[in-house]
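A single protein chain has been omitted from the complex, and every remaining protein chain is retained in its original position.
First chain written, first letter: the chains are A, B and C, and each begins at residue 1.
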Amino acid sequence: MTATNSFSTAPASPWRARLERPWVRWGLVALVVVLAIVVPLLLPEFANQTLARIGVFSVAVLGLNVVMGYAGQISLGQIFFVGLGAYVTAYGYNAGWNIVIVFVLACLIPAVVGMVVALAAARLGGLAIAMVTIALPIIGVPLAKRFSEVTGGSQGTSARFSAAPEWSGLYDDQWQLYLVILIGGATFMLTRNLVRGKYGRAFAIVKGNESVAASMGVSPYRYKVLAFTIASLIGGVSGFLYMVVIQYTSPETLNFGHSIELLASMVIGGAGSIIGSLIGGAWYVLVPQVTNIIDPNLTTVLQGAILLIVLFFLPNGFVSLPRLLRRIGRRDAPQRSAAEVPQHIEE
Amino acid sequence: MRMNRRRSRVASVVAGVGIVAVLVAGCSRGGAEPDGDGGAATASPGITDTTITLGMTTPLSGGTAGPGTCTVAGLEAYFGSVNAAGGIEFGDGKTRTVEIKALDDEYDPQKAKANYDQLKGSVFAMTAGLGTPTNRAWREAAIADEVPQVLIQTGDPLFSNTQESPWQLGFVPAYQNEGEAFGELLAGAGGEHKVAILSQNDDYGEGYVEGFKSAIEGADNIEIVKELTYEATDTAVDAQLTELAASDADVLFNAMSITPLVISSLQKMQEIGWLPSLFLPSNTSSPGAILEPGGAAALPAVYTVSFAKTPQSPAYAEDEDVVTFLSDLAEYADYPDVPAFPHCMWSYMIGATLEQVFTKMTEPTREDFMAQLRTISDFEAPLMLPGTSVDTTEDDQPAVSTVQVIKYNGKGYEPVDSWDE
Amino acid sequence: MTLLEVSGMQAFYGRVQVLDDISLSVPDGGAVGILGANGAGKTTTLRAISGSVRSSGDIRFDGKSLRGLRPDQVAALGIAHVPEGRGTFSDLTVRENLRVGAYLRRDAKQVQEDIDYCLDLFPQLQNRVRSNGSALSGGEQQMLAVGRAIMARPRVMLLDEASLGLAPSTAKTVYKAIGRLRQESGIAMVVVEQNANLAFTLVDSATVLEAGRNVLTGSTAELKGMDEIRRAYLGG
Partner (left out) sequence: MSTFLQLMIDGLSTGSIYAALALSIVLVHQATGLINFAQGGMAVLSAYIAWVIYGLGAPLIVAILAAVIVSFFLGALIERYLVRRFERGDPDTAVVVTIGLLTLITGICAWFWTYNNQLFPSLFPLDTVQIAGAVISVRSLGTIVVIVAIMVLLQALFVGTKLGLALRAVAIDPSSAALSGVPVGRNLMIGWGLAASLGAIAGVLVAPQLTLTPGMMDSALVYALAAVILGGLTSPIGVVVAAWLIGILENLAAVYVPFIGHDLKIAVPFVLVFVVLLVRPQGLFGRKSVVRV
């Protein structure tokens, strides 16, 4: 199994080499920026709304990726922080607070909660962390119902602050998509720098082997807590965007099932990959819509089948697609060796 | 509105295959735009001279998929038979067939909103969807877009609030109405009664309890001795029943919407030898699917409220409404078995109600549709119990607000007007 | 007569050839050493024999070809591989580890006897029988690994770097015990060792690998006599 970190791996290939050239890079960046500005103006309403939703959940998956893909700590509670961010946003806006302050709180409160949980949970290993994180959404739902005067109870609460302002002359869906691109884009850039910097390396070491990390003077505990905190903060951002785009939240938002779907989306996109997070978000949003088009009565069976088929051919997610294609490219190579196939469990 | 943005479908290719796939469905609204038809007013999306398209977002997978599937089946059954008979002659003289676009929202508000966004451009009206959060998620959007969200299946009174929800209308009685009806019956009883309450911990349970309490207010022969809740996700409510039994109540008001939990609580009560008179909500009181397996005959009395005939009940086995309903279900909705959830019947009635509205529509517009929608009164839809009817003219009330208290007789139900000690 | 005969064996990792035309011949009851520097192909040779690595060429055990057999099938024929790194089952107790070694045997009674024999051969294990493999010291794990191989009642044992990571004294103890085992059981052995001194205490002949080829083969006495061997492997 090659490592899933898409930066460190992937042997040099012509197209990749070409990508390294600075002018190509800047050209791409410019292209992306131009697209980000132009596309919302051209696309029909529903396409914009879909893109915006993809943005929301890409950010959620990105957060999960920080703690799982990069730091290697399994978390089944990411949706809780998304929901928390959404609730903070809804409450703050409806209480008439300045929207900027609301945004800051929607990031900070989940971050703080995440840190507190992590301070306790990170002492435990593997499954135990999984268990603690499972608990978050599962306990979150009845909690959200109990504090109904804050959360609106099971009927949920709306907050519609993302209508396009007059001066912009934009449609609401365009305005919302711009907000998502702006905030989501910034989150992606910051996270990218983080995981490529010394923190990213530290995460990788902790993921690789905690005792080694300790011996290298990298405190596994501290970096686990850090990873959880960042993941929760990004979850909060995603929650804010959730309110920008969906404009309504209820206990159903932090249903445990969605946490599982986020996890699946992360692996499908590619654990430990920035692009993978984007693909994961697209997966999270598009697969239900596509299965709905195929047959609304068979969404479950279709979603399960698609997930398994993709993983069967791309165990490391979509980001490993280029590698797969290259391998197919050189089929003439000598017979596969034990190094590639765990032969002893083949019959 | 946004015609200038149609050609942009080409550009959207850059947004990726997935989106394109979605657009194929989403942007079929293109086809819905008026191609200069003769009509005086420009037609709204989703209606042509020969067809009208209705949209639904409802849970077709996950925990609530049982009832959810019913909401689609009932509607397809009704309009299937109508279409087979040639369609409906609208108020504007044109005869149209009815198409239904139903999408699965997995009871996830976010997906419900997405489904709405996808459908609103290509359907004339959204209808019959099940679920409170999943309908609330796009209520404001529907108002902003002036898209009808009508005859939906939630007892949340907000959707029947004429002021706050101009483009909405609920179909089924508010949960409050149901609780109230039973409360009145109990308050009118001669003797003293101790009531224990078990309710689902959400607006569903709260609504029932609220209605019940308002009805028994001031009735000094009724005392609420214990009040507990359960989660819709619980695997058992044994502990609650044990705790309630300890209160020696002689009446259990059980606002529970989860079929297996109702069955097991019926069994549990008999196990621990606590046999109160029981009230059950309209959507979990099916004789065949719940009361018989639960052995409800052992209880002194089981009351529920209803406005629909129960197909399982032998009393209606011969009833022609029921017979046609079941055959329509099997023929047009591919739903062979006798429905265990009343939502099948409710959707069927919704279909009948919509037909009434269509026959009154003189213009193919959503505005006219909403206007006509509010003019239906004393309409006895098929499957309706005598004494109940559809009335949309009353402000702040769902289409059906009158309910009949009925009592289990060991096989089916019979209407009752007074509590017999 | 020869029990295990390897000839013209080749093996690859990906596109890298690690073994090229290896040959090896182990007489019944004999002990052959494989010497060589890191990466010379010693371990791969053993893995190829036990079927954990795909290889081409000819491997015959007691006249039968081992081509295409899975490791468990090879083991079933009577070839016990003591892998590099010992392969101790961390969550199993010492006794359970030994019983796994006897997986292919049906004779419960003798199995018990053999367990006792192992504990007699490695007294250090005696008071650890109930503790988990993960709790053992490196030396004890190595002894356990050998014991697991003994439990299979093999005809040939493949020993891979039994001294790796052990204190010299411990390594000596291990090799002494193996020597005793060889005398008492007559199990043939293929011994991979970097420490030729240790190997020579056990084997009658040896072959030297460099870059996946046999460069030198001879009896222990002959090899000991050659000064390049002395320089390279005997630190003399």
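Quick note on the criterion: contacts are C-beta pairs under 8 Å (C-beta built on N, C-alpha and C of every residue); 3 or more make two chains touch, one makes a residue touch a chain.
None of these values were measured; they are calculated from a predicted model.
**Student:** Using the touch definition from the header, name the shown chains in contact with the chain that isn't displayed.
**Tutor:** Hidden chain, whole complex, touched shown chains: A, B, C.
**Student:** Among the options B:N201, B:T353, B:Q372 or B:T388, which residue touches the chain absent from this view?
**Tutor:** Only one of B:N201, B:T353, B:Q372 or B:T388 touches the chain omitted from view, namely B:N201.
**Student:** Looking at the full complex, which residue from B:I222, B:A249 or B:I263 touches the chain that isn't shown here?
**Tutor:** The missing chain is touched by B:I263.
**Student:** List the chain C residues touching the unshown chain?
**Tutor:** 50, 52, 70-72, 75-76, 80-81, 83, 87-92, 96, 99-101, 103-104, 132, 134, 148, 151-152
**Student:** Using the touch rule from the top, list residues of chain B that touch the missing partner.
**Tutor:** Missing-chain contacts on chain B: residues 61-63, 65-66, 68-69, 201, 228-231, 233-236, 238-240, 242-243, 246, 259-260, 263-264, 267, 270-273, 289, 293, 295, 337, 340-341.
**Student:** May I ask you to list the residues on chain A that touch the chain which is not drawn?
**Tutor:** Residues 1, 4, 68, 74, 120-121, 123-128, 130-132, 134-135, 138-139, 142-143, 145-146, 256, 260, 263-264, 267-268, 271, 298-305, 307-308, 311-312, 315-316, 342, 344-347 of chain A touch the chain absent from view.
To be clear about the criterion, only the chains that are shown with their structure count from here on.
**Student:** Which chain's mean C-alpha position is nearest the mean C-alpha position of the whole protein set?
**Tutor:** A
**Student:** Farthest chain from chain B, comparing Cα centres?
**Tutor:** Taking each chain's C-alpha mean as its centre, the farthest from chain B is C.
**Student:** If you average the Cα atoms of chain A and of chain B to get two centres, how far apart are those centres in Å?
**Tutor:** Comparing mean C-alpha positions, chain B is 36 Å from chain A.
**Student:** Round to the nearest whole Å and give the separation of the Cα centres of chain B and chain C.
**Tutor:** About 74 Å separates the centre of chain B from that of chain C.
**Student:** I'd like the Å distance between the centres of chain A and chain C, where a centre is the mean of that chain's Cα atoms.
**Tutor:** Taking the average C-alpha coordinate of chain A and of chain C, the gap between them is 49 Å.
**Student:** Send over the residues of chain B in touch with two or more other chains.
**Tutor:** none
**Student:** Quick one: which residues in chain C touch 2 or more of the other chains?
**Tutor:** Answer for chain C, listing residues that touch two or more other chains: there are none.
**Student:** Touching residues of chain B toward chain A in the complex: what are they?
**Tutor:** Its residues touching chain A are 2, 5-6, 8-9, 11-12, 14-16, 18-19, 21-27, 60-62, 69, 102-104, 106-111, 113-115, 117-118, 121, 132-134, 136-141, 156, 158, 201-204, 206, 231, 233.
**Student:** Taking the touch rule as given, give the residues of chain A at its contact with chain B in the complex, in rising order.
**Tutor:** Going by the criterion above, the answer is residues 35, 39, 42-47, 49-51, 53, 141-142, 145, 153-156, 158, 160, 171, 242, 246-253, 255, 257-258, 282, 285-286, 288-293, 296-297, 299-300.
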